[in-house]
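Below: one structure, written as structure tokens.
Let's look at chain A:
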Amino acid sequence: MHWQSFEAFIAMGGYGFYVWTSFGITALCCVFEVCQLRRRQQQLVLKEAT
Partner candidate 1 sequence: MPWFFAIATLLVLAGLYLSFFVAPTDFQQGEAYRIIFIHVPAAWMSMFIYLLMAAWAGFGLALNARLSFMMAQALAPTGTMFTFLALITGSLWGKPMWGAWWVWDARLTSELILLFLYIGYMALQSAFEDSRKADRASAVFLMVGAINVPIIYFSVKWWNTLHQGASVSLTKAPAMATIMLWGMLLMALAFWAYSIGVALWRVRCIIAERECEAGWLNNLREKE
Partner candidate 2 sequence: MNTLAILRCLLWRDIQLVLRRRSDVVATLFFFMVAVSLFPLGVGAEPALLQAIGPGVLWVAALLSALLSLGRLFAADFADGTLEQLLLSPVGLSLAVAVKILAHWLVSGLPLVLLAPLLGLQFNLPADVLWVLALSLLLGTPLLSLIGAIGAALTLGVRGAGVLVAVLVLPLYIPVLIFGAGAVAASASGMNPEGALSLLAALLVVGLVFAPYAAASALRVALE
């Protein structure tokens, strides 16, 4: 464990913006894809019910 504090972890040695944006965009993309698939499935279920 080489992080002195939580602030240092967030700051990432001054590169916090770049590092956290990359990881954040990746997470967002995955969540978005899963949500879209769930919506697609729900629409299918609705269609089959009618």
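Selection rule, in plain terms: all candidates are chains of the complex that A comes from, given by their letters.
Please note the rule applied: a residue touches a chain if its C-beta (ideal position, glycine included) is under 8 Å from a C-beta of that chain, and two chains touch if they have at least 3 such contacts; residues count from 1.
Bear in mind that the values here come from a model prediction, so they are computed numbers and not experimental data.
Peer 1: Thinking of the complex as a whole, which of 1 or 2 is in touch with chain A?
Peer 2: Among 1 or 2, contact with chain A goes to 1.
Peer 1: In their complex, what parts of chain A are in touch with candidate 1?
Peer 2: Against candidate 1, chain A makes touches at 1-3, 9, 12-15, 18-19, 21-23, 25-26, 29-30, 33-34, 37, 40-41, 44, 47-48.
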